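These notes concern the structure reproduced below.
Yeah, one chain of the complex is gone here, protein chain that is, but the others are all in their spots.
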Amino acid sequence: MRLEDFLLMRHELLLTLIAIIILIAEIFTDDFKKQGIRPLSIILMAIVTIVGFLPAPTGTLFGGMYQATDMRLMMKNILNIGALIVFIQSASWLKSDDNQNKVSEFFLLLISTLIGMNFMISSGDFLMFYLGLELATIPIAALAAYDRYSNKSSEAGIKLILISALSSGILLYGISMIYGTVGSVYFDKVSVAYGATPLQIMSFIFFFTGMAFKISIVPFHLWTADVYEGAPVNVTSYLSVVSKGAAVFIFSIMLVTVFQNIAAMWKDVMWITAAITMTLGNLFAMRQNNLKRFLAFSSISQAGFIMLGIIGGSELGMAAVVYYILVYIFSNLGAFGVIAAISNASGGKENMSDYDGLYKTNPALSLTLTLALFSLAGIPPVAGFFGKFFLFTAVAEKGYWWLLTIAVLNTIISLYYYLLPVKAMFINKAETSIAYFKSDGWTKVGLIICVAGMVIVGFASVIFEYIRTLSFGL
Amino acid sequence: MTFLFYLLAAVAILSALMVVFSRSPINSVIFLIICFLSIAGHYILLNAQFLAVVHIIVYTGAIMVLFLFVIMLLNLNTSNEPHKSQLTRITAVITGGLLLLVLIAATKDAVLIQAKNPADYNIGLVKQIGQTLFKQFLLPFEISSVLFISAMVGAVMLGKKDSKKN
Partner (left out) sequence: MSSESLILFFIVGVFLVGGAIVFSTFVPPSSVNPNKSDTYECGIPTKGLSWLQFNVGYYLFAILFLIFDVETVFIFPWAVVMKQLGMVAFIEILIFFVILGLGLLYAWKKHALIWE
C-alpha cells in the first residue's frame, strides 16, 4: 500500500473517519457538550461531500477488488449529496426530547450505511459487493425502528430486517451458483466466462430477484409501503432515495459489465418487470391517503421508470439513469422534507386531507412540495422532465416502442395522483388547516438545496453532458 | 468419502425439514443446530477445517443462543400461531415444488468447473486462511469491523432502556 492508494479510497476513508470522530465525541463528552454533535456531524458530512468532488486519480486496488473509475466516483458523490440533505433535514427532528439521547447513533448508522454503499459501488468482485450491500442494509433496519415507543416503527424495523435477510440469502445463492460455474468471484473474470447454461441463467434469476427486493421492483415490492409508512420520515426519505439509488447504480454497472453476455436475456426480464412496476406502482399510489405510503408507491413506480434507462443498455442509458437519480434525490427529498417539517410541527399529521388549504397558511412549504411533485411527475420547467426525457430517449433509441408507449401512458396516469396533494393544498377548502409555523434554519437550508437542485440540474445541461462523457454501455 | 457425504447430506436435509415441521420453536432451534453440525461436517470433507470449527463456534454456539433468546423474548406460544388457509398451503407447495423442479433441472446439466487441487489438505489450514485474509482479502476484513460496530451501536440503541422514560 502506497500513500496514493489511500487517495483512491478517499470517500470511504473519510466517511469512516467521521464515523469514528462522532463515536469518540459520543463516548468522551458529557451531556451538555453532546448538543454539539448534531452540527458537527452535518459540517463534517458537508466537508466530505465537497472533498469528494475534488479531482483525484483513478485506478484499481487489491487486484481488481476495489475499482475507482470516474463514473463510480460520480455515483458516490451523488449519494453523498443525498445523505447530506437527509442529515440537514433531520437536524430539527433530532432536537426533540425523544430523540435527544440517540443523536449520534442516528448519524453513525447512516454514515455506516453510506460507507457500505460506497464500497458496494466501488466493488470489483462479488465478495466486496455482498459485504457492501450488507453494510448498507443492516444498520438501516435499526434506524427504521428508531422511534422505539411506536409500534409501527418497530414493525417497519422487523419487516425491513427480515426482507433484507431473505433477499440477501437469495442473492447469495445466486452468487454461489455463479462461483460454482465460473470459478471466480472477480467481475472481469466472470464477465468473460459467463455463458447461458441453465445453471448460469438460474444464478442470474436469483441475483436479479435479490436486487429486485432492494430496489423494490414489482413482484418483490410488498415490504415497501409498510416500511416506508412505519419508519420515521427522515429515515424513509433516506431509504427511498439514497439506498435505492445505490442499489440501482451498482445494478446498472453490473448488468452491462458482468452480465453482458446474456444481455438479450436480462433485457427481456427487465422489460416485463419494468412495465409491471410502473403500472402497479401507479395504480396503488392513486388509492393512498397517507402521504408516506403515497410516496412509497410513487417510488416503486419511479423505480420502473429508472429501469427504462438500464434496458437501453447504451452509454446514453447509463447517463440517463445516473442523471435521473440525481434529479430524483432532489425531488423526493424536497417532498419528504416538507412532509417531515409538517409532521414534526403538527404532531404527526401525514394524511392528504390534513393538507387542505395549506397554501393559505404555509405558502412557502406548499410551493416547495408542489415543485417537488411536479419534478417527480415530469412536468416541463423542473429537472424531472429532463430526467424522464433522457430515459425515454434511451429506450426509444433501441427501438422498444411498446415499452415506451406503456411508460408514456404511466406518466400521464402519474400526473393525476401527483396533482392530488397539490389540489388539496391550493384548491380544497378546510375549516381547520394546519396553522402557520416557522421552520428552523436547518429545515430551510435543506429545502432550499432541494429547490435549487431541482431547478439548476434541469437547466444546466453541462451536468448531463458531463455525466454522459463518463458513462459506458454494452 | 462418498458414503460420508451422503450420510451428512441426509442428516442435513432431514434436520432442515424437521426445523420447518416442528410445532415448538425450541425444537426447531435444536434441529437447526443438528443441521449446522452436519454442514460443518461437509466443510471438513471439503478440506476446510478452520471454517468447520468457526462454523461450530459461531453458528451452532453463539448464533443459536441468540436465536433461543429471541424466541424467549417473543413469548411465542403454539396458540398464537396464525392460522394458514388451505389455499395458502396449496399455493406454497406448488410454488416450492416448481422451484425445486427448475433447480434440479438446471443443476442436472450443469458443467461444473474442476477444483484446482482437490488433494491439497493444507488449503483449509489456519495458516493458509491467515495468509489470504491479511493479504488478498484485507479490505473486506477491515470493512467487517465497521459492520460489527454498526451492529453493536444499533443493538445498544434499540435494546437499552431509556433512563429518562422510567
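Labels for the chains are A and B, by order of writing; each one numbers its residues from 1.
Just so we're on the same page, contacts are C-beta pairs under 8 Å (C-beta built on N, C-alpha and C of every residue); 3 or more make two chains touch, one makes a residue touch a chain.
Quick caveat: nothing in here was measured; it's all calculated off a predicted structure.
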**OP:** Can you list, in ascending order, the chain B residues touching the missing chain?
**Re:** 1, 3-4, 7, 50, 54, 57-58, 61-63, 65-66, 69-70, 72-73, 75, 77, 126-127, 129-131, 133-135, 138, 141-142, 144-146, 148-149, 151-153, 155-156, 159-161, 163
Subject >> Residue numbers in chain A that touch the chain omitted from display >> reply: 1, 20, 23-24, 26-27
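Here is the rule we go by: only the chains that are shown with their structure count from here on.
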Original post:
In whole angstrom, how far does the Cα centroid of chain A sit from the Cα centroid of chain B?
Top reply: 30
Original post:
What residues on chain A touch chain B, complex-wise?
Top reply: 16, 19, 23, 61-63, 65-66, 101-102, 105, 108-109, 112-113, 115-116, 119, 127-128, 131-132, 134-135, 138-139, 141-143, 145-146, 148-149, 157, 180-183, 197-199, 201-202
Subject >> chain A-facing residues of chain B, complex >> reply: 102-103, 105-107, 109-113, 136-140, 143-144, 146-147, 149-151, 153-158, 162, 164-165
